[in-house]
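One protein chain omitted, others in place.
In order of appearance the chains are A and B, and numbering begins at 1 in each one.
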Amino acid sequence: MAHVRYTPEHEWIRIDADVGTVGITDFAQQQLGDIVFVELPAVGSQLRAGAEAAVVESVKAASEVYAPASGEVVEVNEALAEGPENVNADALGGGWFFKVRLADPGELEGLMEQSAYKEYVAGLG
Amino acid sequence: MRYLPLSEDDRRQMLAAVGAHGIDDLFGDVPASARLAAPVDLPGHQGEIAVEQAFRDFAGRNLSPASAPCFLGAGLYRHHIPAAVDHLIQRGEFLTAYTPYQPEVAQGTLQYLFEFQTQVALLTGMEVANASMYDGATACAEAVLMAVRLGKSRRRALIAGGVHPHYRDVTATYGRFADIEIVAAPPRWPETGDPAARVDGETACVVVQNPDVFGRIHDYTELGDACHRAGALLIVIVCEPVSLGAITPPGDMGADIVVGEGQSFGNATGFGGPTVGLFATHTRFIRQMPGRLVGQTVDADGRRGFVLTLSTREQHIRREKATSNICTNSGLCALAFTIHLTLLGETGLRRLAALNHANAVALADRLARVPGVEVPDGSFFNELTVRLPRPAVPVVEELAAGGVLAGVPASRLFPGAPGMEPLLILVASELTSESDMDRLTAGLREALS
Partner (left out) sequence: MSAADRTHTGHRGLQLEEALIFEQGAPERTAVDLPEPAEHADRLGGLRRRGAIGLPGLSEPEVVRHYTRLSQKNYCIDSGLYPLGSCTMKHNPRLNEKVARLPGLGDLHPLQPVSTVQGALEVIHTCAHWLKTLTGMPAVAMSPGAGAHGELVGLMTIRAAIEDRGERRARVLVPESAHGTNPATAHACGYAVETIPADGRGRVDLEALRAKLDTDVAAIMVTNPNTCGLFETDIIEFAAATHAVGAFFYCDGANFNAIVGRVRPADLGIDCMHINLHKTFSTPHGGGGPGSGPVVLTADLAPYAPLPYVVFDGERYLLIEQGADDAGAKPIGRIKGFHGQFGMFTRALAYMMAMGADGLRQASGDAVLNANYVMARLKDVLHPAFPGPCMHEVVFDDTTLKDTGVSTLDLAKALIDEGFHPMTVYFPLVVHGAMLVEPTETESRETLDLFIETMRALVARAKAGEAEAFHQAPRLTPRRRLDEAAAARRPILRWQPVPVDRAAE
């Protein structure tokens, strides 16, 4: 089974070989409310870990999505253009944002495992 | 103090409820050194009769275009405003409402803005328009900022010589503080110069005007193609929207952003403001658009309704990442615009435009018969530029002394620019009568003799 890691900014990254699929967590989509628009990076662009990679908008807020890892964007979820509500419905599945070819898999070491992220979120309440 | 309902008794009782001895107690947080003990040195309150008379006195020291043949344009145009416009915009429900942030009790404002957006899109031949800007000149500056956002690393804007100098100057001021290079061509008449030659890979946009500030009509189709080949955007300014009832709209010439001044519909020239800026573009650019947008949706009962939308572009949500710092639109002026255009309708607008053009053609013919006045062969809508045998400023002053507002000297718009001194820019509209033209030409004959 693919390995999923989490950031403190509520992004997740699922690792399959050297490609990571990135989205926002269920907690994040709940906090944002009805998501109305997602601005995705261009395929081929280079992301730096921790830098702004995408923007997710609800009616009353816009939030930056930061790259959990560095690398080249190899695919984006085009379906979000027509159906941004997919992020609300299935944040960890069909609501993924983009895929990045990992430049340095070692960067993922600092990210949280699922259990640690659950604890982290519980601590925010 | 007729605007203040509290009586002294109210104040006493309310202060008691608050637990204060006097109103001054409530200002205890103000540093003592900054508290004024008495009113500032300005006159005391006055009744309605006195204030109204003061303004009649101010007005009496001006020459009203209503009582003088008026040929002034150059960015703002005097047209007949149907009586219904001013009656309707003064309804308190429009005049004294705020920005429609609570849509359930602001459907009136929201629906007319939705209709306004549609009318502007139709007039300009563009896909989408916003709910208005401060004025045409600031709309132009915002369009250049938007083109630079879309152009990523391109930071140069080319401004044609036929662009109204206020639009050029406002854009230059905004550009200076946004680190955008504004390259403005000098004004030229009667020929225009070709901005296409200078479009390159650094150019974010080219800004042109139609009809231009001298009144000339252009086909910008080829310029648009040249811009698009070079990856730049074409921004077209329309200062006189009545022209869109007669001439090909910028959208049909390949414009990417159309900005303009909407004053001609429903709004008086008002000594320059307030007016209403128009802003239209392609649907694919809406997220980079400045200003408010109204969108259609449904309510909890499934009925059609309207809301402010795509607000995440705006300052109150996006703060320093907003597309613009703009906070208001020009709501009431947009209302006047949309009511006037609704009164006109397709037929009325076509007729209005035809009348303006017919009167301008008649004016050109009349002026051509004044000895020494040179009228060019080129195209125009309702505004044209002529060359006088001597500087235009004193001629205009002389005619004004005789009660004729003869037009705008080009040198007032372009001080110091070569070749401008003898040029006079004149407008004819549906309000221009035969006798107005008689008085103008008689005045010119005398001044030039």
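Here is the rule we go by: a contact is a pair of C-beta atoms (placed from the backbone, for glycine too) under 8 Å apart; a residue touches a chain by one contact, two chains touch by 3 or more.
Since we're looking at a predicted model, the values are computed, not measured.
Kindly name the visible chains that come into contact with the excluded chain.
Across all of the complex, the chain we cannot see touches A, B.
Looking at B:E240, B:E261 or B:E421, which makes contact with the chain not pictured?
Among B:E240, B:E261 or B:E421, only B:E261 touches the chain that is not shown.
From the listed residues B:I247, B:L388 or B:M420, report the one that touches the chain absent from this view.
Touches the omitted chain: B:I247.
I'm checking contacts with the chain that's been left out. Which of B:E240, B:D256 or B:E430 qualifies?
Answering carefully, the residue with contact to the hidden chain is B:E430.
If you put the missing chain back, which residues of chain A would it touch?
Residue positions of chain A that touch the missing chain: 34, 36-37, 57-60, 84-85.
Here, only the chains that are shown with their structure count from here on.
Give, as an integer number of Å, the spacing between the C-alpha centres of chain B and chain A.
Between these chains, centre-to-centre, one finds 44 Å.
Going by the contact rule at the top, pick out the chain B residues touching chain A in the complex.
Where chain B meets chain A, its residues are 287, 311-312, 317-318, 321.
Please output the residues of chain A touching chain B within their complex, sorted ascending.
It comes out as residues 36-37, 39, 57-62.
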